[in-house]
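See structure below.
Note that this complex is displayed minus one protein chain, with the remaining chains in position.
And then chain A:
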Amino acid sequence: MGLPDIKTNLTDARLAAQPVPQSGAWLAAARDDALARLRAMGLPTKRDEYWKYTDPSTLTEAVAQSADVFDAADEAPLYDGIDRLKLVFVDGVFDVDASDDMAPEGVTIERLADAGAADIHWAKDLYGVLEAKGQSPVERPLAALNSATATDGVLIHVTGTPSKPISLIYRHADATSDATLHHVIKVDAGAEVTVLENGPAAARFNKCMEVDVADTGVFHHIRAQGRDHERRAVTHIFGRLGKESVFKSFTMTANGVLTRNEVVLELTGDDAQASVAGACMGDGAFHHDDTVFITHDAVNCESRQVFKKVLRNGAVGVFQGKILVQPDAQKTDGYQISQSLLLDDDSQFLAKPELEIYADDVACSHGSTSGAINEEALFYLRSRGVEKGTAEDLLVLSFLAEAIEEIESDDISEDILARLEAWLMRRRG
């Protein structure tokens, strides 16, 4: 059984342009394994079922398309008012000078490029391991490419409860940059951490994050993907949840010509809770794909998927979400909602919600809707004197509210909301 030539050639060309970096023993072994996985699968093409709604060609081609850097003018950066530990990457390269000292209480942070040079490291049990596990039942070749070729990233071991969030800031400076980052986060039993991400990172960005949350551990993740209009990104989060652990991830996306965010979670311990949410606003040349796969493998776990997309001027939104409940995962509570607000007839929302349930005592619900702005509500607001544009904005924000409410911290959700408001204001000029 051979791979189709087209995939072999695509993969070869990409690896020629983006070779596997030299590393120490543990990482070299992990990269070898990932490379073997990648070669066996080959990079995806739009003929693949899993890429039916999103054309991966600009994500897989050897040389990245260039993307202009967005000018945020005098706007305050996101999370500006939040005390956090800043780790800065510029076009995918860790910037020591711009970053804070990496030794806060309750956590150890190492740069992949440094830790990877060692012969042995704790990350060996996770790097490429959760990714490999997430390759079935659906292949995710771009994640294997990432594990094989990532040039930088951080390894975060959370042993306690650090006093502030760890903030990964991705700056984009070079219009032709092509960045591949891989992070590993290990949250010990009883430990708790919040990881923030923001910024466009590069013209093309491939990011993989593997997160292992031990029993009773808590992981919060809030990400804002940069506003460069032409940027492209493919990201993967692979999470494993232990007993009574909590995993919550929220993503805001405004702008970006192409984004594919995959989240693959496995709830392996009883009473674990997972939430994956996204609010996205697309205008014009914007294609955003949320692909989520949650596997319930333990008893009495809860998982939520809440995705909201506001689309206009021909923007495209995609949602592929699955809840898989294994035979022993009794008392599973699974919730999935994906909705789009189409502000005109040119925009499009494509959704494929799926439930696959092998246990008999479960409560799972899913729904997907696509609709226009509610004219009755719009008139009601206007009849009270609210100007049309403002009324529309209010309705847009109210549509996104359910996703934003998934964020645990009020400070952060206010920050996200303010950014969404600013985006709306900017659009109206």
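Just so we're on the same page, a residue touches a chain if its C-beta (ideal position, glycine included) is under 8 Å from a C-beta of that chain, and two chains touch if they have at least 3 such contacts; residues count from 1.
FYI, contacts and distances are computed from a predicted model.
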| item | value |
| --- | --- |
| Omitted chain (choose from "Sulfate transport system permease protein CysW", "Light-independent protochlorophyllide reductase subunit N", "Carbon-monoxide dehydrogenase medium subunit" or "Putative ATP-dependent transporter SufC") - UniProt protein name | "Putative ATP-dependent transporter SufC" |
| Which residue of A:K352, A:R382 or A:R427 touches the chain not shown here | A:R382 |
| For chain A, residues in touch with the removed chain | 374-377, 379-388, 390-391, 394-395, 397-402 |
